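All protein chains but one are shown at their positions in the complex.
Presenting chain A:
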Amino acid sequence: MSSSIKKMAEKVTLLSFWPSMFCVFALEEKGLSYEYREDLPNKTPLLTEMNSIHKKIPILIHNGKPICESLIIVEYIDDVWSDRAQLLPSDPYEKAQARFWADFVDKKVYGAGGKITWHRYKHEAAEGKKELIENLKVLEGVLGDKSYFGGETFGYLDIALLGFYMWFPAYETFGSFSIEAECPKLIAWGRRCSQRESVSKCLAEPNKMVDVVVRFRRMFGLK
């Protein structure tokens, strides 16, 4: 008991940029109080800069110690505040599956989505769209008929994909397609997650994501 009170008194700061929501979902699920600080990209916007920003933020600062990389932060939060809202499964095999698929999301959804939003040439967007649909369909298969990727409980893998779910309106706009038409179960899952209190308070309006992409594309000199 005393150790959890001690943890609550400890300072938790999240340095992030609002389109990157992974860590916020985890902190909210755990019901933690934390300071949120926006770290907006104020450097000269080159495409590589945007990528380096994705690498550098978010940063969680807990008792003065920094932790980087969204999924590593989420696991850290789960490790430290292990007394509530468990995010990773306890079973080693299920845990390995969650980590494997979260890594797949990171590798395959992030990359494909990026091709769509940051394309210079139309064919890049088309490539990205094809890859994205393929990969989302695989994830739909993983979800199956479960309510969440974690089964009956919302967890790590849900968070890993939810961060990208927010970008779906942007992918759809710049890829000219409907994700719901291709992956209805996934959209249903997204809507189900959006109803969670921890998620609904953070989820941006769909247009906001599109606006962000429009703004950045202009900055990068992309039409």
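In the analysis below, a contact is a pair of C-beta atoms (placed from the backbone, for glycine too) under 8 Å apart; a residue touches a chain by one contact, two chains touch by 3 or more; residues count from 1.
Here is the rule we go by: contacts and distances are computed from a predicted model.
Not every chain of the complex appears here, and the one that does not is recorded in UniProt as "Glutathione S-transferase", selected from "Large ribosomal subunit protein mL38", "Glutathione S-transferase", "Autophagy-related protein 101" or "Chitooligosaccharidolytic beta-N-acetylglucosaminidase".
From the options A:Ile67, A:Ala126, A:Ala188 or A:Val212, the residue with contact to the chain not on display is A:Ile67. Contacts to the hidden chain, counted on chain A, fall at residues 62, 65, 67-69, 72-73, 75-76, 79-80, 92-93, 95-97, 99-100, 103-104, 138.
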